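Of the protein chains in this complex, one is absent; all others appear in place.
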Amino acid sequence: MTGRHGTPPDPGAPAPPDGGRSGTRTVRAPRTARPRTPGRGVPLPLLAPALLGLAFLLVPLLALLLRAPWRSLPEQLTSPEVWQALRLSLVCATAATVLSLVIGVPLAWLLARTDFPGRGLVRALVTLPLVLPPVVGGVALLLALGRNGVVGQWLDAWFGITLPFTTTGVVLAETFVAMPFLVISVEGTLRAADPRYEEAATTLGASRFTAFRRVTLPLIAPGIAAGSVLAWARALGEFGATITFAGNFPGRTQTMPLAVYLALQNDPAAAIALSLVLLAVSIAVLAGLRDRWMRTV
Amino acid sequence: MPKNPGKRPGPTGTAPGPAAEGLDARLVVDRGTFRLDIALTAAPGDVVALLGPNGAGKTTALRALAGLTPLTAGHLRLDGAELHRTPPESRPIGVVFQDYLLFPHLTALDNVAFGPRCRGTGKAEARAQAAEWLDRMGLAEHAGAKPRRLSGGQAQRVALARALATHPRLLLLDEPLAALDARTRLEVRARLRRHLAAFEAVAVLVTHDPLDAMVLADRLVVVEQGRIVQEGTPSDIARHPRTEYIAQLVGLNLYRGQADGHTVRLDAGPTVSTTEDLSGPAFVAFPPGAVTLYRDRPTGSSARNLWRCEIAGLEPHGDQVRAELTGELPLAADLTTVAAAELDLHPGAPVWATVKAAQTHAYPA
Partner (left out) sequence: MPRSAHRLQSALRTAGAGAAVLLALSGCSASGSSASGTGEDGPSGTVTVFAAASLTESFTTLGERFEKEHPGTEVTFNFGGSDTLAAGISGGAPADVFAAASTGTMKLVTDEGHTAGSPSTFVRNRLEIATLPGNPHGIGSLKDLTAPGLKVVLCDSTVPCGSAARTALTAAGVELTPVSYEQDVRSALTKVELKEADAAVVYRTDVRAAGDKVEGVEFPESAEAVNDYPIARLESAPNPTAAKAFVALVKSPEGRKVLTGAGFLAP
């Protein structure tokens, strides 16, 4: 967090990397111990790779901005397909995050708070979608939930539900890929949280579920928030599992990443424009969340 | 007082009726190499302290009473009701945890209202009750504060109010004063003593501090290595320690031996003259302050208890110096700083130690 407002630059330090807040420059408090003075005492073996890492992440984004077709951008952005894809992306990523919360938080609790045979194995399995290529995840979903899938054929036969090529399919594909982020994050927070608070609640007459709902959940809210943001961001950018499981149809299953990929085939300028929209929206949402919600925790 | 001394085996000893008021428990918990096996009984209004060194099983006993650790064997009856298989949330038991475990996201008021809410009281009513409890604890103005803004003593009182707000028939306190600094401890101890004295049901507290135990409890149960080694009133235990641990806690030199008239032959070798007239296995105890040290063998001394020792260590003890001695009889002796200087005491120095028979105390083992 950048809570560095009003910290005067250390007199002995080189020019602060944030460009020097000239307003605070005149205030100097020599000889005061400042544990978090920027730029001071950062060893070069750490500083150089750190800056390289920063550049590595930022230069591609910068290139995207530099090579963006600014002149044709207004035209690109007024096309209804763009907004359709963007709307679908936001709706699906949010739905996938909610679904991940509903089934992922209890799963994280189970992994962190109970002991059952094979728990280590289950944990490893939960993280599997993290390493699985998303396209393979999409194929796996087809094999499981497709019209002809292991579970899907019964969904089709009993309820007439088919999931591939539907918006629900997009949400499921994104959930499959994004939920592990939430589970891992929440499980870590749960492990760090003191389980004795739950015991204290129990001795006050709370059932284990009430203890979870009224004590544990508020305690791990920061971890849940962080996990949700991770999962949401992952779902928003999801491509492989989505296109494999849910296909690509404008307005129904064509999310932004799919639109970007297909535009890239014959119109790179359009692809860049779409990417910029996605980038801007996700930055706006994440910044907004941090201001309103993450800071209070 | 419905005393149930000794261990009552048999898981379903049925003796309800009027005598069943209060706590009647035998707690057996197996944990790998450690085994806790203690029997506890107490009448309503009793305050029992479980006293023992770290790792003795006190906290395990407390958790077993609360239902947080399952019993391997034994029974737990409270006011005649068998609670052995009752889940913790349904036991009429309140717990004040060692570091209080106030819910950090709730205000003091909502912390106290938590119990009544969980037991079915409406929100407004629960909060009204909680406000009343906080008022009784002198914390009315802190009702809206989050736990991190409370001092240690205040947090302890909120924890006590939270535990009492469910009207428990058994109140458990785990090291209730351990988290406090020495200054607040004195005041909080006195306050806690008043609240415990006013509590009409059974209270069991766990502590490793003998002073806390003696000030707060009517009865002490000393636990070592999972077993009860001694129980009784604080004064009884202070006067008649039966283990080295208790003797150290209450500050006495303690020896075991065979009594024959006014003489006790100690298992360690030497004999001690006492004023009591006993026979058979006995304990002899005397305070470190009763010991007098000499550099040369005293000739005119009337003391018949005279041992040749050597200084093993010296350390300040209050405004005095405590000398740890080895030799014929290992013992602790207190002497003034001036005396220590005049005797030129240092580790390794040979000394003669004497104790008057009138200052020893012998009792059957």
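Labels A and B are assigned to the chains in the order they are written; within every chain, residues are numbered from 1.
Note that in this section a residue touches a chain if its C-beta (ideal position, glycine included) is under 8 Å from a C-beta of that chain, and two chains touch if they have at least 3 such contacts.
Predicted model only: the values in this text are computed from it and were never measured.
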item: Touched by the hidden chain, restricted to displayed chains; value: A
item: Residue of A:Leu86, A:Leu142 or A:Leu190 touching the missing chain in the full complex; value: A:Leu142
item: Touch residues of subunit A, complete complex, unshown partner; value: 139, 142-143, 146-148, 164-165, 243-244, 246-250, 253-254, 258, 261-263, 265-267
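Keep this in mind: only the chains that are shown with their structure count from here on.
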item: For subunit A paired with subunit B, centre-to-centre distance based on mean C-alpha positions, whole Å; value: 53
item: Subunit B to subunit A touching residues, read off their complex; value: 66-68, 87-91, 93-95, 97, 101, 103-105, 114-115, 118-119, 162-163, 166
item: Subunit A to subunit B touching residues, read off their complex; value: 194, 196-197, 199-208, 210, 214-215, 218-219, 221
